[in-house]
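Only a single protein chain was left out; the remaining protein chains are all shown in position.
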Amino acid sequence: MTLVKYLKSTDLKSWLAELAEKNSVFAPRYEGDSVIFAPFDPEQEIYTKSAATVPPKKTVFPQSEKLVDFTYHKDPENPGKTLIDGKEVLPQGTTVVFGGRPCDVRGFSMFDRVYLTKETTDIYYKARRDNTSFITIACEFTESTCFCHWVGSSPSDPIGSDVLAVPVKGGFLLTAVSARGETLLTSKLLLEGKPKVEEAEEVLDKVMENLGKAPDLSKSPGKLLEVFDNMEFWEKVSAKCISCGTCTYLCPTCYCFNITDEIQGLKGSRIRSWDNCMSALFTMEASGHNPRPTKAHRLKNRVGHKFSYYPDLHDGIISCYGCGRCIKSCPAGVDIREIVLKAIEFMPTVVEE
Amino acid sequence: MKFQEELKESIRKALPELDVVIGWCGSFDPLHATPHFIYGEEDIEKLEISPLNVHNLATYLPGMRGKKVGVVVKGCDSRSVVELLQEKLISRDDITIFGFPCTGVIDQSKVKKAIGYVGNVQSCDMSDESLVVVVDDKPHSLKLSEVLAEKCKSCRYPDAIISDYFVGDRIAKKDPAEPNYKELEKFEKLAVSERFGYWLKELDRCIRCYACRSACPLCVCRDHCIAESRDPHWLSQENNVRDKLMFQVIHAYHMAGRCTECGECQRACPVDIPILMLKQKMNKEVLDIFNYEAGVNLKDTPPLLSFKMEEENITEKDW
Amino acid sequence: MSTKNLYLPEIATIQEVIQETHNIVTFRVTLNNEEAMAKFKFEPGNVGQLSAFGIGESTFVINSPPTRMDYLQFSIMRSGEVTGKLHSLKAGDQIGVRAPLGNHFPYEDMKGKDIVFIGGGIGMAPLRTLLLFMLDNRDDYGKITLLYGARSPLDMAFNYELEDWLDRDDLDTHLTIDAEFDGWEHEVGLIPNVLLDIAPSSENSVAITCGPPIMIKFTLQALEKLGFKDEQIVTTLEKRMKCGVGICGRCNIGTSYVCKDGPVYTGAQLKKLPNEL
Partner (left out) sequence: MPVLEGKELRIVGFLCNWCSYGGADTAGVGRFNQPTDLRIIKVPCSGRIDPLFIVKALMNGADGVLVSGCHPRDCHYSEGNFYARRRLEIMQKFLPILGYEPGRFEYTWVSASEGQRWQQVVTEFTDQIHKLGPAPKIVGPEASDTLSLMQAALK
């Protein structure tokens, strides 16, 4: 029996305050004209109408985190000799993220297949992933840039979430979609949810209707490889790209990172930070050779990774859940949907004319 | 727009001699435009001139050296082209400039603010005075003046400063003698400590995507920016508001006497950080001290690339 | 799932530094943790990430063979920030080591076959580990031919063992340099040309080649002329790497991550990957 509860909008802050007693709680709110996930602050309004400008990726995969602290020790007996010690710096504590969207949160299931495999476990990622719960809001409205239904997801996709919150009149219908989710729904502030189930289903049906028909992307892995060597194709689709990192940093499924050292005096840290395949430095080798020397090569890798390589490696799953941020926030209006469709429709003979 | 067809005609005429012409066309929804690369006859029809054409297309020029490129410019964009020419970063022989009288562009952040939530945009009808945006079957009527970009409200160069083709009637140059720095001056009235806190607060949400830099037409170092360089090591990769602010100062200073205030840095910012103000401050001081504006005269030398033995407007501290 | 920290290097001490050429040094290192050193296992072709703490990490092949475990040997060509720092270190200094990483040479499949090693410049390093491994298990393999080329004698690494290799009866060694040089007694000429002169038989053979991209390109053409099929050619690739465990996302060629699925590829495997070297 699925646990369903009803939360009145007016009780939202009190409920998050309860959760904040034992966890760090993140919720979306306005900072300037953008909506970002910030530590819950009862003084500030929580924004729940639509997806945040920046997804809650940082709660599990921070923009920058320490991996190792190291120290050089001078040997007093032998000043020429220096000893080093390195210590791992593991994240602590539990976190609850309120207000992500299904496309935001499902993104982590994409991470899992890379960060938590049989051979390799990224313990930093695991420490956060295991200790972070997601109370996800199903989408009641869609945007021009939404395409979750193209890539096998939906506005109420529960994958990766612990609780799914469907907006209903006056509040949310909360459904536990994991065992951990059930433990989150024990508060006395929450009311019986069953009477609201029907209304919630109507909301979800309506939004699916709004999304319209999705094109078939099942051919994208093969088709993208077919156009791999057609640089004219890639130069054209990447012409307006300005090589910034907005698309990758706002992407809930982009998981690439850089590792760099910072040192002051004898102490320093090795840190991991978000990295961006649209930057030339991403693949630049020390010799000066760069396997992806132009933005056309780099955009090809970004699109190829999401719609070809990843699905080829991971049971056909496209590594994109259609949140549309890369389209909406792109300063130059690069539209990944358009590129994928162009590749799928691409007929080599047409171009050779 | 009235002269849109005329512009297409000019492009059609020039295109055989050019590798590409850069203009704008419709984008993912009726409320957005996107840069449009015209390679052949078949691409011309898509060209659209509208207040949605926010992008400064001069940004693409330094990366296309060696190619014959046509570029459609708003008045403010043309200043970037002039500045690039002043600094010899592009060659006049390689570019063909298409100008038109610009009546201003829309600031999407203002639209977002006015409508509240811009979801599924079904249509966007624009007239000279207003635009009607239909979102989820609900029409929102906005006055153009309410959503016009700040820079357009006090625009002094509505027509391209230089052009090879100019379509439409020139807008008689509006004449505020000086740029408008009212917002900046308001900010400067805050106490010093408040200003410091303001920047820390605003920049905390920076995601370090460097769209501000990549969208800037005068940021020509491109793949060799010191933001990512390890040697010299100006910035760390820590998620550190100090490094984020430092980068904005680096950008502003590297733009000193070069910035044409096209505002692309701020428009490109995915998290709406008001970074244009830093460049405006730099420009205001450049104007005060050197009586200089970037990108208005091909023959000018940017002030930090020259000097005078006696500087009229610099008063040094008397110890 | 493993609880091992993928990113925490073992601290190691440089036991010996050998200045190979003007821009290549060789480190012989042992892990400070004696138990870890005793238990350390790797296969020929595995790579390691060496840390100069405060500067960063860089990837190098372990070029000593698993049959000689007194130390782990790495050869480092100076080319960037990390290698620059590593070049300043001396015996007794400490570095970080994350190893073994990546795949290895398919030496099991090579048993009973004739082997042709073709190495150019620092590309000799990955070949060295397999060459010594095969010499230490000499009976498992047929005729072994080595062609090692460098720009000039001054650019030739592993000088201290070249004499031994030339003297051995069970190894056919050819050395070559690009242009005439006073006192040079071996071949002169570009590697692909010398390879065509030596003309090793492709019959029941495997060719293993590593070197700069331009050399690889022409060597592959020469091997094709000699009748080597894609399956008979093995090479190692180089990419910018960070994590070394297939996560950080920069070293992929299509679906293959060079740090984890490579760096060793057969010609046949490479042909299946997109063209992005």
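First chain written, first letter: the chains are A, B and C, and each begins at residue 1.
The working rule: a residue touches a chain if its C-beta (ideal position, glycine included) is under 8 Å from a C-beta of that chain, and two chains touch if they have at least 3 such contacts.
Keep in mind that this is a model prediction, so the values were computed, not measured.
Visitor: So which of B:4, B:130 or B:240 would be touching the chain we can't see?
Guide: Of all options in B:4, B:130 or B:240, contact with the hidden chain holds for B:240.
Visitor: Going by the contact rule already stated, which one of B:46, B:195 or B:224 would touch the omitted chain in the full complex?
Guide: If we include the chain that is not displayed, B:195 is the one touching it.
Visitor: Of the listed residues B:5, B:231 or B:311, which contacts the missing chain in the full complex?
Guide: Touches the omitted chain: B:311.
Visitor: I need the residue numbers on chain B that touch the omitted chain, in ascending order.
Guide: Chain B touches the missing chain through residues 187-188, 192-201, 204, 234, 238-242, 245-246, 249-250, 252-253, 256-257, 277-278, 281-282, 285-286, 288-290, 303-304, 307-309, 311, 314, 316-317, 319.
Note that only the chains that are shown with their structure count from here on.
Visitor: Using C-alpha centres only, name the chain that sits farthest from chain A.
Guide: C
Visitor: What is the distance, in whole Å, between the centres of chain A and chain B, each centre taken as the mean of its C-alpha atoms?
Guide: Going by mean C-alpha positions, chain A sits 30 Å from chain B.
Visitor: In whole angstrom, what separates the CA-based centres of chain A and chain C?
Guide: Here chain A and chain C have centroids separated by 38 Å.
Visitor: Express in whole angstrom the distance between the two chain centres, defined as the mean CA positions of chain B and chain C.
Guide: 50
Visitor: Which chain C residues touch at least two other chains?
Guide: In chain C, the residues touching two or more other chains are 56.
Visitor: Considering chain A alone, which of its residues make contact with at least two other chains?
Guide: 258, 260, 262
Visitor: Which residues of chain C touch chain A in the complex?
Guide: Against chain A, chain C makes touches at 1-9, 11, 51, 53-58, 79-80, 82-83, 92-94, 96, 213, 238-240, 242-243, 245-255, 260, 274-277.
Visitor: Going by the contact rule at the top, pick out the chain A residues touching chain C in the complex.
Guide: So the residues of chain A in touch with chain C come to 67-68, 70, 72, 80-86, 88, 114-116, 118-124, 126, 225, 228-229, 255-263, 268, 270, 272, 275, 277, 282-287, 289, 291-292, 297, 301, 304-305, 308-309, 312-313.
Visitor: Could you pull out which chain A residues touch chain B in their complex?
Guide: On the chain A side, the touching residues are 31-34, 36, 49-50, 53-54, 62-65, 141-146, 210, 236, 239-240, 242-246, 248-250, 258, 260, 262, 271, 273-274, 276, 279-281, 327-329, 331-335, 337.
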